[in-house]
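Encoded as structure tokens, here's the structure I'll be asking about.
The complex appears here without one of its protein chains, the remainder shown in place.
By written order: A and B. Residues from 1 in each chain.
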């Protein structure tokens, strides 16, 4: 029986149990647990760490030192970072140019859609059909829409011509790709943003909404004055998740902007071809480029890890 | 199985009759909003409105302003495009023709696919990748979640580290793994070298490369599975652990017989998401190869589709492959959505 009690404590997260464990000698089981966890942590970090140290290495140091060991003083160089930044900086700007508006718009649209599909009362069975179609949209492999998408942007919606007055201002007309990317990402971002907001709105107090309706507020006013001001936490989650997804996506940029030499090329597109040439692969340059391109999402992850985890889990 | 799809069909069917879905289908024409007739007679609109409200629920009309436009936009880009894609796959559209010729539709592209050994290989590889990647990632994620849920210290730090790769772009992680799998200087070979094995040409050997890719993808997504399982574990009342202990179950037995069965919901939703991620692994393979052709032996439907369409300009053939991929995805998502609907979880 006493054996059972001790074990039960080992399973709880209560502070007393933690304190007692700290005071007691660590059991073999505990040590084993931490060793496994540390190994796992190493497994997840080593590829990133070795990439980081490699990005600072000279060509000779890459061959001579272990991949995960830091370079010696003689093998240290910032040259690769310099090159990577030079190559990717314009891509970073382009990426921000579509990722930020697309993120903000899709989050906002998702919030409105989720509101319309969650708070107002209309028949559940009809709602379910709309919701199923929307949620299925999250899981569609984008390959299934690529060719029509290309057709749509190149043959049907001739944004290029509509915006000719913009190109007259001296902006390269490749930037039409940025606008197409914004619209595309918003359209395909609606499902996931809607789902995330819906899980949040489902937890909102029904009585509060009913109370607002009885107070004479229309649906639009309820959204504007009650739901939207209370959506702050979920906006944080959705903005962070969407930004990461849009920034990281390669496929759409590939078919819409297509060439890395385009002045409007996003960072992922340039990075995909960076450091490979006829003479072989320059790994230090690749690593420096990878890190530079990942900086915005890494920063977001480090500062808003909780929100990211929440977005991922939903 | 057939019964399942029949039920799914029945669940979705009500929409196919009304004009909403018709608009979505015809949605390839960018002007979808014109379908809403504006009645000059005020009375008639009011009557129509109340008739719709009676049929669909009291807030239907008033709420449609919120969800209908985004729903139509999404429907246009997702379902409109899929249907269009299906049409294109029935043409012979290729090269620098401006638009497909829709006058002569046949299944030629699908018969061509069945005769194409490259397609069969890619399909097989896709299945292997889906099954191994999903199963492996779930197993690792579950293990990590259970370990982290044991009330350890620094729980947040461990969790942050495990989830870190998930925040990175496929393009970025591909660079890391390219370096790890490097024949001469990569970590993978130096690790197995300490056991006196290797060196192995991870990305060059046709029999190994797919598994190397799966391993890299597991690295990136097992943190995701962990987060989902952790949420599932946290939802299980502590009493269940304690009751199992009092009943004399060993730790292993407790997890196997009491805890893991309760994670069914988490497993299903994580598996669906992972399979979809697996089908989208294009970004990773493209970046690994630095081009449309992935390493030999690692070609999957997602990469083959893009290569056929955008590198070889076989648009119709690419579309046909895309439809096969879409059908595979539907086979996973359809039952999942019905399952969620049954549990009232939509």
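Criterion: a contact is a pair of C-beta atoms (placed from the backbone, for glycine too) under 8 Å apart; a residue touches a chain by one contact, two chains touch by 3 or more.
Simple rule for what comes next: contacts and distances are computed from a predicted model.
Asks: Consult the UniProt record of the chain that does not appear here and report its protein name from "Molybdate/tungstate import ATP-binding protein WtpC", "SirA family protein", "Pyridine nucleotide-disulfide oxidoreductase" or "ABC-type D-xylose/L-arabinose transporter".
Replies: "ABC-type D-xylose/L-arabinose transporter"
Asks: Which of A:28, A:169 or A:214 sits in contact with the chain that's absent?
Replies: In the full complex, the listed residue that touches the missing chain is A:214.
Asks: Which parts of chain A are in contact with the chain that was left out?
Replies: 205, 207-208, 210-218, 221, 225-226, 229-230
To be clear about the criterion, only the chains that are shown with their structure count from here on.
Asks: With centres defined as the mean C-alpha position, give me the chain A-chain B separation in Å.
Replies: 16
Asks: Of all residues in chain B, which touch chain A in the complex?
Replies: Listed in rising order, the residues are 11-12, 14-15, 28, 30, 55-60, 62-68, 70-71, 73-82, 84-85, 88, 98-100, 144, 147-148, 150-153, 158-180, 182, 184-187, 190, 219, 223-224, 227-228, 231, 238, 241-242, 245-246, 248, 251, 272-273, 276, 279-280, 282-283, 286-287, 290, 301-302, 305-306, 309-310, 315, 318-319, 321-323, 325-326, 329-330, 332-334, 337, 340-341, 346.
Asks: Considering only the defined contacts, which chain A positions touch chain B in the complex?
Replies: Listed in rising order, the residues are 4, 7-8, 10-13, 17-18, 33-34, 36-37, 40-41, 43-48, 50-51, 54, 62-63, 66-68, 109-110, 112-113, 115-117, 119-123, 125-152, 155-157, 184, 186-188, 190-191, 194, 218-220, 223, 244, 247-251, 254-255, 258, 268, 271-273, 275-276, 281, 283, 286-287, 289-291, 293-294, 297-298, 300-301, 305, 308-309, 312-313.
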